[in-house]
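Below is one structure. I have some questions about it.
The other protein chains are all here in position, but one chain of the complex has been omitted.
Then we have chain A:
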Amino acid sequence: MPVLDIRNLTVAIDAKDGASVVRDISISIEPGETVCLVGESGSGKSVSSLATMGLLPKGALKVTGGEILLDGEDMLKLSPAELRDRRATRMSMIFQEPMTALNPVIKVGDQIAEVLEAHTKLSNAESHARVMGILDQVGLPDIERVARSYPHQLSGGQRQRIMIAMALILEPRLLIADEPTTALDVTTQLQILRLIKDLQQKHGTAVLFITHDMGVVAEIADRVYVMNRGDMVETGKVMDILAAPKMDYTRRLLSSVPSLVPRPPRPVASERLALQVSELDKIYGGGGFLSKAATTHAAKAVSLELKAGRTLGIVGESGSGKSTVARCVMRLIDPSAGGIRVGGQEIADLTPRGLHPFRKRLQMVFQDPYRSLNPRLSIEESIIEGPMNYGMPRAEAVAKAAELLDLVGMPAGSAKRYPHMFSGGQRQRIAIARALAMEPELLVADEAVSALDVSVQAQVLDLLTEIQERTRIAILFITHDLRVAAQICDEVAVMKRGEVVEYGPTAAVLGAPRHDYTKSLLAAAPGRDWDFPNFRPVAA
């Protein structure tokens, strides 16, 4: 008998004639099996898992049909108290963002012990022993100290281990993991995936793993369910889905996954240097009035060069200093030492006033298109603001905005509308149009495609390449995603703890890495052995 058997589940918006967001889906998971539920944002994968746990947001969504059988017992027929009793004992859930999923003001040991308090009658000593036992199992060091820590005192990976410990302490039959590694660095992700696998084998837990990342799917899944806009598209064994998808949607989804194999090098179009960073240093912190703070050396002697019409990638994990370098180049923060030359002009030590004429030559596209556009300004106003600051007459700026919106592939008539009326991908196009309105020589893209679904990501990457070929703009591309870097960058710099550890043409750095750190990053990239767009293993 399957551990979880979802039959013809339908979830709709909790209102009269509310639209359905999940339609007639069925999922089953056998004991000890790992099933991946994949899909892009809005596919209904998280909604399905929350419905299983009975955690759909009250007053917003409700189950309107179907059954959710856990060991044959229909979760939808249980009273709230019975349902609470099943949580953590029979089914558990871990979430995407381990920072926000843990209560910041309660020690993590107490947060785990709370599960025992709610569901068992263990004495304090027994409970403490159980907590220590599970902390040890999830591979945390110095467990007594960790148990007494608050979430903010632990790293992202450690926090996710705490979440896993909390979820598995009562050995539930089913573990639902909703994008549990998406917010983590690749090397940490690999460790967490292994941990889940190990614990699953040890306890025979069934795992429902929700992800948008095909690499992760290739890494851990036994079987795969593919969802799209609330419908189940197809299901099958992982190798069948990856090698021979039957449905068009699955095929398109897999084709959009950027390959880890670097694209063929492009000829150098111009010898003109768009950006030259030399011996850049940035130290954060230091004492203020009546305070002593530790300093962080976020960038150490970073030197980079970027020619017009080329793309330079800076890759690295969180805390590597890649965003610090981008911000220094933009002069959003002041470098501590070193030089930054844009189009031959030194800008590292200019005053804000002196910097003004050069601002228009550097423009930035940010990670989160939902927050980087002012919600109170229409698209057109956002785009014309910059050029008008530099003296362009309004009529001319408006005409230019229309032209740019067309260039980035926005439908006609978008100009007067507001950001919330557009999807994430469209907003990122708008953000690119806004940056281009200044006719910059250098575009800094800080994780500009990281928040986007793969199919949209592919479109935005194509757009950037196309614009680059047309305008000869230089792009400094900050990313943690080696797949994206392999497909868009001409050169790559790998950063670790503020230092550039490897720097060169993409084909060399990602194709034949020399530094151990680059090698470990590549080795940790999930699904590195599978060539998704070609539905086959990577040719050796």
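Throughout what follows, a residue touches a chain if its C-beta (ideal position, glycine included) is under 8 Å from a C-beta of that chain, and two chains touch if they have at least 3 such contacts; residues count from 1.
The definition used in the following text is that contacts and distances are computed from a predicted model.
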Looking only at the UniProt record of the hidden chain, which name from "NADH-quinone oxidoreductase subunit M", "ABC transporter permease", "Integral membrane protein" or "Phosphoribosylformylglycinamidine synthase subunit PurL" is the right one? "ABC transporter permease"
Among A:L55, A:A269, A:L332 or A:M421, residue touching the chain not depicted: A:L55
Touch as defined at the start, partner being the missing chain; which of A:V47, A:M166, A:A308 or A:A524 qualifies? A:M166
The one of A:V105, A:A125 or A:A395 in touch with the missing chain is A:V105
Using the touch definition from the top, which of A:R86, A:K400 or A:R528 touches the missing chain? A:R86
In the complete assembly, which of A:R7, A:K62 or A:H119 touches the absent chain? A:H119
List every residue of chain A that touches the chain not included in the displayed model. 53, 55, 59, 84-89, 92-93, 95, 97, 100-106, 114-115, 118-119, 150, 152, 163, 166, 290-291
